[in-house]
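Of the protein chains in this complex, one is absent; all others appear in place.
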Amino acid sequence: MSKPQIELETRGLEAYFGDHRALHGISLQAEKFKLLALIGPSGCGKSTFIRCLNRLHEETPGAWAQGEVLLEGEPIYGKGVDPVSIRRKIGMVFQRPNPFPMMSIYENVASGLLLAGVKSRKELDPLVERSLKQAALWDEVKDQLKKPGTRLSGGQQQRLCIARALAVSPPVLLMDEPTSALDPISTARIEELLVELKKSVTVIMVTHNMQQAARISDQTAFFLMGEMVESGATEQIFTNPKDARTEQYITGRFG
Amino acid sequence: MSRFRNPYRKWKSRVLLSLLGLGALAAVFPLVMILLHLVREGWSALNLAFFTETQKPVGELGGGMAHSILGTLGLVGLASGIGIPLGLASGVYLSEYGGTGQRSGERLAGWVRFALELFSSTPSILIGVFVYGLVVVPMKHFSLLAGALALALILIPLVARTSEELLRLVPGSLREAGLALGIPRWKVILHIVLGSARPAVLASLVLAVARIAGETAPLVFTSFGSPSFVKGITEPTSALPLQIYTYAISPFEEWHRMAWAGALLLVALVLILNAVMRVLSHGLGGGAHE
Partner (left out) sequence: MERQIDSEIRELKELILTMGGCVEKAIEEATQALILREPKRFAQVFEQEAKINELHIKVDETCVRIIARQGPLAADLRWIIASIKINTDLERMGDQAVNIAHNGARYLTEPPLKPLIDLPRMASEVRQMVRGCLDSFVRKDLILAEEVLSRDDVVDGYKNEIFDELRNYMIKDPLSVERSLNLILIARNLERIGDHATNISEDVIYALTGQDIRHGHVSLDEVHAQAGIPVGEHS
């Protein structure tokens, strides 16, 4: 039996807002081409955690982090590491869809590439098409690529944001409650595309929706008050968790 | 069913709406009257000579405001060239890096804001006096440059304040989305933040320029005015507002008419700039929907 390949790993990651410690020594591994779900009550640090993975956390004034985060074995914190280049490899999709308002659908998807200097249509067209297909949006918008990105419905906008993040071909995709602002049908669509997507991209997803985590994730980690209480195979976490706190949370007995 | 009837309410609503409409009309009425008056008084003097000739020596007939038109264009152009970049840069700095000005890293922003507020609340004539002492005295004469500088000093706080506010309106989520794509911060600011605020920012720039086109007091001690075409950037120059004043206080009937014409032209200029502003803010997509 082959050893699982670790795409992204944290060791003793701590995050601070000024003097306040929001994350206490998190050590967690995300396996390659698997979906890791992060669950836990509000304010437990899951969003802070993933924002440390693409070094977005430190963009907040007064916020900082320490500890190790390794992408394919290479540290992403440390002297001389450029956060901008890290973010090209670790993409992010946010809770509320945020397409760029002054750009068309095509421009939105291509924005990461355009602003990196790629200008030729010959290079951009296939990448835009591939990303929109991966985001299960191509069929709906292929004839309206010039339409402004904001004229789409909420669910479509979120898929547009997914396509935008995928266009730069990151090996890892972070998602912060990507469906919590959407209706059930849009949610189901996005869950389906994630099940397909995780075959080629490692996904780490924060979710409030336990059933969602149970449905589509391979691994699940439970966070509570800045700590990671337990992590393991999703099936094991949801049928027989080891820690009593995990059990209480997922059966809804607190929070 | 009868307990849902309330004829009194409908009547009250109609009366109040009518009062509001009357109030609006009352506000617009004086403006319309002024415009009509300007047209009536100045239209006759808007001839070719007006646009091509300069001030004739006292006693001679004819003349025009060609030199003033050119002077205003030059002053406003130079002032914008200096003021818009500096104002935008300050606005961008304050919005993207300035925060609330309370944290330790934001002290500079706090000072910048303070300086801008100081300048924006200074009466424009004092700005003129300030530039007089700074530029005119060492140069030993009035100049277009000094006038443009004075106008720029009025323009910068205006542009900085409005652009800062407009940029702050851009949701933080757009900045984060840009950063998360691995776009360097300066490109995020330039292309995404400024990009999404572009229509509004352009419109505000047009308004600011319209505003300084009409400023008179700061020009009195700086560009001073002149009866002829400006000879160089270091020479005094006429400007529409200055020339209007010169013609208006003269004893000559003909010059009075030209003053009216100048006023009409100035108002027309402002109106045109406003129209351009509207086209800009609607035509470029007008920002985010939903």
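Letters A and B mark the chains in the order given here, with residues in each chain numbered from 1 onward.
Going forward, a contact is a pair of C-beta atoms (placed from the backbone, for glycine too) under 8 Å apart; a residue touches a chain by one contact, two chains touch by 3 or more.
Predicted, not measured: the structure shown is a model, and the values here were computed from it.
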Displayed chains contacting the withheld chain: A
Interface with the unshown chain - residue positions in chain A: 210-211, 214, 238-241, 247, 250-254
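Going forward, only the chains that are shown with their structure count from here on.
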Complex interface listing, chain A residues touching chain B: 54, 56, 59, 61-62, 84-89, 91-92, 94, 96, 98, 100-103, 111-112, 115-116, 148, 150-151, 161, 164-165, 168
In the complex with chain A, residue positions of chain B that touch it: 99, 103, 105, 171, 173-174, 176-184, 187, 191-192, 195-196, 198, 284-285, 287-290
